[in-house]
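Could you have a look at this structure, given as structure tokens, before my questions?
One protein chain omitted, others in place.
Just so it is clear, A, B, C and D label the chains in written order, and each chain counts residues from 1 on its own.
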Amino acid sequence: MSRFFRLRVLAFGGAGLAALLVAACFDLPGFGGGSHPYGDRAVRASLARRTANVISSVNFDQRAYDTLGEMSILFAAVLGCVVLLRQNRDEHRDRPEPTEVALPVRRYALLVLPVALVTGLYVIAHGQLSPGGGFQGGVVAATALHLLYLGADYGALERVRPIGVFEVTDSLAACSYLVLGLAGVLAGTAFLANTLLPYGTFNTLSSGGTVPLLNAAIGMEVASAVVVLLARFLDQAVEIEEEKGS
Amino acid sequence: MNGWILAATVLLAGGAGTALWGVATGPLSRRVVAQNLSTSVVCASLLLLAQGYDRTAYVDLGLLLAVLGPVGTLVFARLLAEDLTDDRAAAWGLTWTTVGVDAAVVVALCVAAGPGRAMVKLLVVGALLIGGNLVASRALSGGFQGVRGG
Amino acid sequence: MADAVIVVALLLTAGAATAAVAVRDPARQALVLSLLGLFLGVVFTVLQAPDVGLSQLAVGSALTPLLIMLSVRKVRRRGKEGGK
Amino acid sequence: MHVFPYLVAVWIFLTGCYGLATSRNLIHAVGCLAVVQSSTYVLLLAVGYRDGGTAPVFSDLKPGARPLVDPVVQALALTDVVVGATVTALLLALVLQIAKRHGTVDPDELTELRG
Partner (left out) sequence: MTGRTALAAAAELLAWWVALALLWLVFISTVDTLERIVGASVAAIGALVARAGRRAVTWR
């Protein structure tokens, strides 16, 4: 199929798709309309369980089973990356040379690393109160560690990042989500049902029953998954070289 | 619509629009500078929006961006260091202008918030943002000279 | 008039998306993508979804650019070695 | 204003699709896929918006004080943003494997190699 012919097919299909999508847009409920039946019910259910952040309540309570699916996709994607980016037999590792980074940049990295880490943990811990949660905070905490690569060199990052520990943490966090779900079954209700713990006082750290626990599990899962993921990419980009002459 | 949201709209339309144009065209050195400046413009407008909607919880967005935005610029400064050796990406006039805008926004918000925990939080965000912006500018204008293999 | 900020944010996002497609060099595209992430964060904020905005800012400001730039570096290094 | 955000989502989707189809570099194609993904977030959140509403987060708001936007679509978009990033990483890992095996990241050259 020639390039020109392919572009013609694309233009034809794209025009048809565009026409259909635009027609569909005019049939959607108008932007900013007042009718959100599911939203209103979700808010009521969340307030009944004393979870201040309704989005967290939807994610980790009302639709916790869906989040389990999302977490498995995340876990599988990271597993796929680890398998795809492993060191092949015809490759060897090269120690990267230590690099000279301007002093202000290095100092900035060392100062902001703990601040970013605390910010990430704050976002995780307050997931059921203020905007945030395990997904967001996990990414922030994991990114914080990589300031060491940006502000110094890859060797420095490797010294504070035992990759095996993060791989184990990743699996443990995924398991703990499942175990919390199964605890519901053992307690006599349903999988991932939020009936195990008392709902607590509204707008405090311990409110919302199992929501904070599931939130923390997702936070650990995401943080260690991102660290493992970036470790593979950094290995490939910085360390692993192909054998010369292969 | 109140004055805070109007200010955020103007800042977005002017500053972020310019940054988008700068990042989409021109030599690489100009693009990375525009990327760096977009962080401060967007962070300032997020803080303004938080005040405009009267939701202190939205300040977390500004906090996150103030922490991670400069990190993103450092990524580019580090991994494009070889391409940036030929033409230094230095635009200190522009950098100081945005720093001034950020400082003005933070001070105005602090005055509106009044003394208390919210004000300290805004000051922390402002310090992280301005410090990060200056360090990222420094990194772009030759902060990673010796970086070859790493 | 109250929706002006929504319109501005949406237009910026559409512009950044168009630029991200039009810029063909992956390294430069990563720069535009990081801007797209920021503007999406603003759109989510003005649509009153701070949780999604946080998610997008966390991912779009540092993680996605880092992944793309590391891939670019690996492919480029391969290209250089293959050329020798 | 009734359909403008939806039309923006459609525009982002179609632009991303065009980029995917005409891309000459697989890394660029992955970036275009990220653009396509972002269109779904814009569409979802636009559907959930309510005029004059605010986020259903009660850490600094008394329940019932202001109209609220729809939290369900936000929860859908939230998880997908982070999971989408790891899927992007998986695709980039595939691209790196292709680059290793075939020595190119141009989809047209790859088709020729196979044919």
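Of note:
Simple rule for what comes next: a contact is a pair of C-beta atoms (placed from the backbone, for glycine too) under 8 Å apart; a residue touches a chain by one contact, two chains touch by 3 or more.
Everything quoted here is computed from the prediction, not taken from an experiment.
When the full complex is examined, the chain removed from view is found to touch A, B. For the chain left out of this panel, the touching residue among B:6, B:94, B:110 or B:124 is B:124. In the complete complex, the residue from B:9, B:29, B:56 or B:98 that touches the missing chain is B:56. Shown as candidates are A:23, A:160 or A:186; the residue that touches the absent chain is A:160. Of A:48, A:83, A:179 or A:205, it is A:205 that touches the chain left out of the display. Across A:102, A:148 or A:214, the single residue that touches the chain missing here is A:148. Not every partner is drawn; the one left out touches chain B at residues 56, 63, 117, 120-121, 124.
The missing chain lies against chain A, touching residues 98, 106, 110, 113-115, 117-119, 121-122, 125-126, 130, 145, 147-148, 151-152, 155-157, 159-160, 203-206.
One rule holds in what follows: only the chains that are shown with their structure count from here on.
Chain centres were defined as the mean of their Cα atoms; on that basis the chain farthest from chain D turns out to be B. Judged by contacting C-beta pairs, the busier of the interfaces B-C and A-C is B-C. Rounded to whole angstrom, the centroid-to-centroid distance between chain B and chain D, based on C-alpha atoms, equals 24 Å.
Counting only residues that touch two or more partner chains, chain C has 2-3, 22, 30, 48-51, 53-55, 58-59, 62-63, 66-67, 70-74, 78.
Multi-chain contact residues of chain B, defined as those touching 2 or more other chains: 53, 55, 57-58, 60-61, 64, 68, 71, 75. Viewed as a contact network, the protein chains are fully connected, with every chain touching every other. Residue ranges of chain D in contact with chain B, taken from their complex: 54-55, 57, 59-61.
By the touch rule above, chain B contacts chain C in their complex via residues 1, 5-6, 8-9, 12-13, 16-17, 19-20, 23-24, 28, 31-32, 35, 38-39, 42, 45-46, 49, 53, 55, 57-58, 60-61, 64-65, 68-69, 71-72, 75-76, 79-80, 83. Residues of chain A touching chain B in their complex: 94, 96-102, 104-105, 108-109, 112, 115-116, 119, 123, 130-132, 136, 140, 143, 146-147, 149-151, 153-154, 238.
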